[in-house]
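Have a look at the structure below before the remarks.
The complex is shown incomplete by one protein chain, all other protein chains being positioned as in the whole.
Showing subunit A:
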Amino acid sequence: MATASLIRPRRAALVLFLLALSFSLSLAAHFEGFDSDDLHSAAADAASADDDEEGLEVELPPPPPISLSTSSPSPPVTTTASSPNPNSDPNPTLTPPNPTPALDLWDEDEFEGIPVPEAVSVDESAAPAEAAPSDPAADAAAEAAPAPPRRPAELLRAYTIEIACVSFLICFLLNYFTGKRQNEAIALAWATRFATRDSIFDKNFSLLGTGDGKDTPLLMKEGQDVFKFYASGRRYCQGMLATMEMRARHDLLSKLVELVFPRKDTITFEVVMNEEAMDHVVLAVARKKAAKTMQKEERDLQKFASVLTSAPAGRRWVADELAVVAESKEVAGDMITEAVLDQVLGDKAFEKFGKWFISLHFSDQLAGSYKKVLSFKFVLPDASNMAEMTRLVALVPYYIDLVGRYKLSNHARSKTEATRTKAAQEAFREQQGLRQEALQRKKAEKKKLMEEAEAKLSAEALRKKEEKERARQMKKSMPKVKMLRS
């Protein structure tokens, strides 16, 4: 606030004095006294330090209260400035160096009302600089006060950070809108291709979209890069949720990161099967490396399945790049049919469509809230090439039917049942162990609490007893003393 007062010479003193009068009528007296004290010290500081910047930093520690009192400090400033001379002395020495018209304009009108917030904003200089165009001018005045003439080149150098950041922010904003539109275009292209009337999902599901009405939007947008599509009402399954995860096109920083670690747009279909419609099937198909990590990371695959090393004898099998993780060869052979090999997973088809394929994962023992889930993960093509993934999308209803109708042979079933009961027992045992542990912990805690309470009680009881005893003894001894004294 001292700097603010320093900038302004006596010219506005009359106006400010009037203001001060009006303010002092409305404000408590002790406010003024306090502020003027504060101001004296601050003014002394400012006078001692020629550099405006240093003076600023010195006076920062006592932060002025910003709410009601914002307007109060200004009147005292003027009154003190007009009555004692030492305060106004530094003013003329400082005013000549900054004869910018912007500054003059700024003080004349706005200074009288809000000097304190201005002073605060000067020290921060970051946030308000981009908010208001007038702030940098004041900022410049405060910073470049010692150097009399300010050329544009110097200004540029002083504000390289600000200029860079503001231009980056502008780029960021522009990129946000364009990237958002791109993502939306891809999602819409997918929806128009596969979820509109007479398309594949319309023919397979009776309910499309997340709403209940007829013209509710098909897609649900969950953030700028995540879109969801829900469908339900089909035999063998409860519902299907497709989640499109786009690249973060709307986010310039993530885009820069993606230059180093490239990502792809993906779509994941998760089909929740009916309880009775899915037999014991645990199967995953992915590229070799991914299949291995899946086998390690997914719990159901870890427990029930292993990577198949060889194809079932006498059969065409999946492309070389792919690996199959399955519970048994029988399941794998039955699930990966000739039709699927022809369409997508076979050698020839995979050459063409392999780039859109990431993984399949069917399981009746999934760890999440639903146990029986088929999940398909594909790469999303561009908005213009959406037709290329038609075959892959067609896998979804195909597999719903295939898995829904599938029944394991008795031999295989006995095996899988055994492993499942074993796993269930293990899980049960684990749970029981956990429960017991929790119970024991609870018991121990209770015991501890009880003991503590007892200890407290006993301590209190002891003290009471002692007190009583002391009182009794006192009583006993008192008369004797009295007797003795008398």
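Note that in this section a contact is a pair of C-beta atoms (placed from the backbone, for glycine too) under 8 Å apart; a residue touches a chain by one contact, two chains touch by 3 or more; residues count from 1.
One rule holds for everything that comes next: contacts and distances are computed from a predicted model.
Student: Out of "Rhabdoid tumor deletion region protein 1", "Phosphatidylinositol-glycan biosynthesis class F protein isoform X1", "Protein Asterix" or "Electron transfer flavoprotein subunit beta", flag the one the UniProt entry gives for the chain missing from this complex.
Tutor: Of "Rhabdoid tumor deletion region protein 1", "Phosphatidylinositol-glycan biosynthesis class F protein isoform X1", "Protein Asterix" or "Electron transfer flavoprotein subunit beta", the absent chain's UniProt record names it "Protein Asterix".
Student: Looking at A:W190, A:F205 or A:W317, which residue reaches the missing chain?
Tutor: Of these options, the touching residue for the absent chain is A:F205.
Student: Which of A:Q182, A:S232, A:Q295 or A:T337 sits in contact with the chain that's absent?
Tutor: The missing chain is touched by A:S232.
Student: Specify the residue from the set A:A187, A:A248, A:I267 or A:V344 that touches the hidden chain.
Tutor: Checking each option in A:A187, A:A248, A:I267 or A:V344, the one touching the absent chain turns out to be A:A248.
Student: In the whole complex, what residues of subunit A lie against the chain that is missing from view?
Tutor: 57, 123-127, 130, 161-162, 165, 168-169, 172-173, 176, 203-207, 210, 212, 220, 222-226, 230, 232-235, 238-239, 241, 248, 250-254, 369, 397, 400-401
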